[in-house]
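Heads up, one of the protein chains got dropped from this complex, but the rest are sitting where they should.
Entry: chain A
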Amino acid sequence: MDIQFERVSYIYQPNTPFSHQALHEIDLTIDSGEFIAIVGHTGSGKSTLLQHLNGLLIPTMGTVKIGEYVLNKDNKKQDLKALRRNVGIVFQYPEHQLFEETVEKDIAFGPKNFGIPEEEISQRITGAIQEVGLQEAILAKSPFELSGGQMRRVAIAGVLATMPQVLVLDEPTAGLDPYGQKEMMELFFRLHKERNLTTILVTHKMEDAFTYADRMIVLEKGKKYLVGPPAEVFRDRSLLNNVQLELPEVLLFLEKIKSSFPFSIDYNGQSVEELAIELGQRLKELKRE
C-alpha cells in the first residue's frame, strides 16, 4: 500500500486556549515495501504523524492517502476497519494495552476483531509467539505476571498476529535490555523482508535508522526537516546537531579515525567492534612500514 501525505497539518484541541499545532503542512510519499525511519527531538510530532496512518487522527488540514483510503476533514465518517487491519501499529509502551486473562486471548484479540477464522487464529498465535522469541508455555499465563520485557513481546505478538501489510512501530525497543533491543530490531527487519512489509519506525536510536532504513524522515517542531537515505541525511552533521540529533556511533567513530590518523577506513556495514579490530590492524601495518 502506498502512503501519501499532502500538506497535512494537525492541531490538537483547536479553538481553545490549549490549541497546539503538532504538524505543519507535511508532504510525504512512502512507497510500498519501503523501510522508513522517523527521527526527531522529543515533542517533534512523530507519534502524531503515526496516528494519521490508520485514521486515529484525521488531518485538520490536508489529506492522507493510504491504499484506497482517502482521509481528510471532508470524509470523517467511513469504516476504517479494513484500513486498521492492514496497518498494524505498535505504540510506545504497547504493554499498557494488555487486558485479557491469558496471553493467548490477548494475542487473539486483534485477529478476532478483524474477523479471522478461529482455526487460523490459533495458528497465528503460535507463529507470533515464536517470532517474538517467547516459549509457547507462556500462552496460558496471565499477561500481568510477566516481566516488562515479556509483556512488550506479547503486545508486539498481538499486532503481528493480525498480519498487517504496513507495520508501524513507535519506539518499539525503548526500555528493553540491549540484547533484546537488537533481537527485536532483527525480527522487525526479517519480517519486513519476508512478508514484504512497508515498515515505519519511530526511533531515538540513530544506529537503528542507519542500519535498517531505506529512507529517513527528520521532524523538527512538526515540520519536515530532512528526508533521504540515511547515508545522505547523516552527511551533514551540523544540520543534525541543530535539531539535537547525533550521528550514529559508527559514523562518529569513523570520523574520529579520519581526524586522528593519517588514513581513513571505508564504511561497509561494520559494527564498532569490527571497526576497532580493523583499526588495530591498520595501525600495526603503519608501524611496520
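In the analysis below, contacts are C-beta pairs under 8 Å (C-beta built on N, C-alpha and C of every residue); 3 or more make two chains touch, one makes a residue touch a chain; residues count from 1.
The criterion applied here is as follows: contacts and distances are computed from a predicted model.
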{"item": "Name of the absent chain as recorded in UniProt (options \"Dihydroorotate dehydrogenase\", \"Menaquinol-cytochrome C reductase\", \"Energy-coupling factor transporter transmembrane protein EcfT\" or \"Ion-translocating oxidoreductase complex subunit B\")", "value": "\"Energy-coupling factor transporter transmembrane protein EcfT\""}
{"item": "Contact with the hidden chain (one of A:Leu56, A:Leu176, A:Leu239 or A:Leu275)", "value": "A:Leu56"}
{"item": "Option from A:Gly45, A:Pro59, A:Pro94 or A:Pro172 whose C-beta touches the chain left out", "value": "A:Pro94"}
{"item": "Candidate in contact with the missing chain, chosen from A:Arg84, A:His192, A:Lys205 or A:Lys224", "value": "A:Arg84"}
{"item": "Option from A:Ile30, A:Val159 or A:Leu251 whose C-beta touches the chain left out", "value": "A:Val159"}
{"item": "Residue numbers in chain A that touch the chain omitted from display", "value": "12-18, 51, 54, 56, 79, 81, 84-85, 87-89, 91, 94, 96-99, 109-110, 112-114, 144, 158-159, 162"}
